[in-house]
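A single protein chain has been omitted from the complex, and every remaining protein chain is retained in its original position.
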Amino acid sequence: MGGVDYPQVLATGLTYGVIFALIALGYHLIYVSSGMLNFALGEQLAVAGLVVLSLTSAGVPFVLAVLLAVLAGAAFGAGYERLALRPASRMGLIGPLIASVGVSIVIGQGRVLIWGPNPRPMDPFTGDPNQSVAFLGGRWQIQSFWVIGLAVLAATALLLFLRFTWYGRAWRATAQSPVGARLSGIDPSVVSMSAVATASALVTIGGIAIAPIVLAGAFYALDFGVRAFAAAIIGGFTSTTGVLVGGIVVGLLDVWLASALSAEWSDVVLYTGLALALLLRPRGLFGREGVSRA
Amino acid sequence: MWRRLTAVLATAAVSLSLAACGGGGEGGDGSGETGPIRIGAILGISGRFAFVGEPQKQALELAQERINAAGGISGRQVEFVVYDDEVDETKSVPLANRLISEDKVVAIIGPSITVPALAIQPIVERAQVPNLTLTSKAIWEGKPDSYVFHTTPREEVEVKSVLDFVKDQLKVTKVGVIYDRQPYGTGNLAYLKQFAPEYGLQIVAEEGIENNDTNADAQVQRVRGAGAEAVVVWVGDPAASSVAKAIHQAGWTVPVIASSAIAGPRFAELAGPAAEGAYSNSTYDTAAPPPAQKEFLEAFQARYNSPPTQFAGFAYDSAYALKAAIEAAAGKTDGASIRQGLIDMPPLDGVVATYDFSAENHNGIPNGPLFYIVQIKNGAFQVVFDTRK
Partner (left out) sequence: MTRFLPKTAPWVAPVLVGVLVLLFAATQDSFYRLQLGTLSGIYAIAAIGLTLLFGAAGQISLGQAGLLGIAAFSTAYLTVDHGMGPVPAGIVAVAASTLVGLVLGWCALRITGHYLALVTLAFGLVFTELTRTVLPEGWYGVPPLAIGSLDLGDPQVFFVVVWAAVVLVLVGSSLLVRSRFGRSIAALRDDPVAASACGVDLARTKVAVFGIASALAGVSGWLFALYQGSVTETSFSFTLSFNLLIMVVIGGLGSPGGAVVGAVFLVLAPELGRRYEEYRLLSYGVILLLVLALLPGGLASIGRLVARPLRRRRDTPVEEPA
């Protein structure tokens, strides 16, 4: 099993890991505020880059295009929460889960219909597509720094927001006790909708950042989505710190497995590990006890 | 009682409405004397192998236009009924059934990929519908009365062309292979390993990759670690371009030679500067094409504003082969006549090769060297070596 290039594992693993962390953060926000599991975030990630490409090729300046895409993503998330996820909760807690799979199908197929089945290359934010720098012993693409930087920025902004604003406190209150929150005048349905909107925005940022590395609109929604679930499980769905840590862990683990074993077996090991983690410690490393939300 | 009745009546409504609407397909029985000749095609137009199926569909559309403009087949217009099986044999099988029993096609071109082609083989044999399969894996089993024909070269041909080039021109001995985990890659890997010793070459590394993977760092790293002096890539895009990018990123100067899967514009588009210098197999001699090829290349470029990929040529030739077969059968379009027509027709100078079928040999292309080696220079493929010599 010799020959694993650990500095390179760090470079690639950290890049992907922060994206998993962002998506997992999205799952966390939604799960804690409304008890729903959302399968659609992966597809939203895949489509983010395409939206920006279309806007920039229509002449919109890049930064503005990114802002518009993020806003559109958030609006779209709010929309499908209200129209698809909320009505499905009549079927019990499983309804929204199935509905989110339905939404992910709609997004995925819509993406193919609008942009075609072929993934598209996207220029990195700065620098030459094939340039890389040596750092800590590994070769890092310039875009990796953008990915990590943006992800850290987005996550930090969100955490600060949740901790220090009135709205953030309202969200946390709903998370702890929907009834109590209601009694305090907070409308849980608004909280739920904004959770999906925020998660969508996070995922859109991540999707735009990672698109130069993995191509916009390629078929990786399921891969990213499942790994982010693994991250949330390992870290604990109910813990904000947990999902972030989980994301980094899964990113590093995934790349390390692909290096140490072969790429084929790494998927099998990862998914089996996911199943075992669920069975043995569903609440993850940092999660609270007793939240099976059956 | 009533609610069950209603629920089950919903089933009845659906099935009866299907019975009512279009039981038996619209007119145009393929074996009639007038009306268009319908030829079916099952291609992998979307999904993993879209780079194969999409150009083939375009080639058939082009063939339809040109054949009809030149008077059709035996005085009748031709119509290609093209279905997308998404490279999923669960879909290929019903699509083949639909082509035969509803659309009443006289022949089927495709599928493009091994697994679906094998899956529909019993169907076409049972229905006695000639099938020009577009896979490089051998589907035809050697029986003279089979309805399956090949208008593509066997897998070994391309494998040998790669090995020949590596030995003869690159002059190295240690080869690393990055291959598609699907049968397209695993099958050709087996051939690479089988024939490498004949060329004095050694396969030092084998790394699997998924066609849709966009990160090939791990595979490249291990191939490099095994001491490879050349990297053979047997997978389509985006994986192939990811391999090129990973090699470039790692700062590794090593010759890359890829299968014909990438011999089109997309590879360079996706890999950017990392694509420069990569080799591939092509059936087109873009420098000095023979007349039939030149005509096709120009017509395709004019119609679709981009050059055709490898697989398009075979589809185009299949269309013309069927035309020749029906004409050799004096216009008769039942299965047995077309099959005989394929055998009887004179050798066809197609885009890619000269096709000739016989009862004993349903492989239209002779089993010798066929490919040109092309290399990307300044973002476009140029011919650098001819394996036929």
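Brief remarks follow.
Order of writing sets the labels: A and B. Residues in every chain begin at 1.
Methods note: a contact is a pair of C-beta atoms (placed from the backbone, for glycine too) under 8 Å apart; a residue touches a chain by one contact, two chains touch by 3 or more.
No experiment lies behind these values; they were computed from the predicted model shown.
Of the candidate positions A:Leu64, A:Ala134, A:Leu160 or A:Val268, contact with the hidden chain is made by A:Val268.
Across B:Ile100, B:Val177 or B:Leu297, the single residue that touches the chain missing here is B:Ile100. Against the chain not displayed here, subunit A makes contact via residues 31, 37, 83-84, 87-88, 90-95, 97-99, 101-106, 109-110, 112-113, 222, 226, 229, 233, 264-265, 267-268, 271-272, 274-275, 278-279, 282, 292-294. Mapped onto subunit B, the footprint of the missing chain covers residues 1-8, 10-12, 14-15, 17-19, 21, 23-25, 46, 83-84, 87-90, 93-94, 97-98, 100-102, 115, 118-119, 122, 181-183, 186, 208.
Basically, only the chains that are shown with their structure count from here on.
With centres defined as mean CA coordinates, subunit B is found 37 Å away from subunit A.
Only residues 3, 5, 8, 12, 16, 112, 117-119, 121, 128-130, 132, 139, 141, 213-215, 218-220, 255, 258-259, 262-264 of subunit A touch subunit B when the two sit together in their complex. Here subunit B touches subunit A in the complex through residues 46-47, 50-51, 181, 207-210, 212-215, 217-219, 221-222, 225, 238, 245, 248-251, 266, 269-270, 272-274, going by the rule given at the top.
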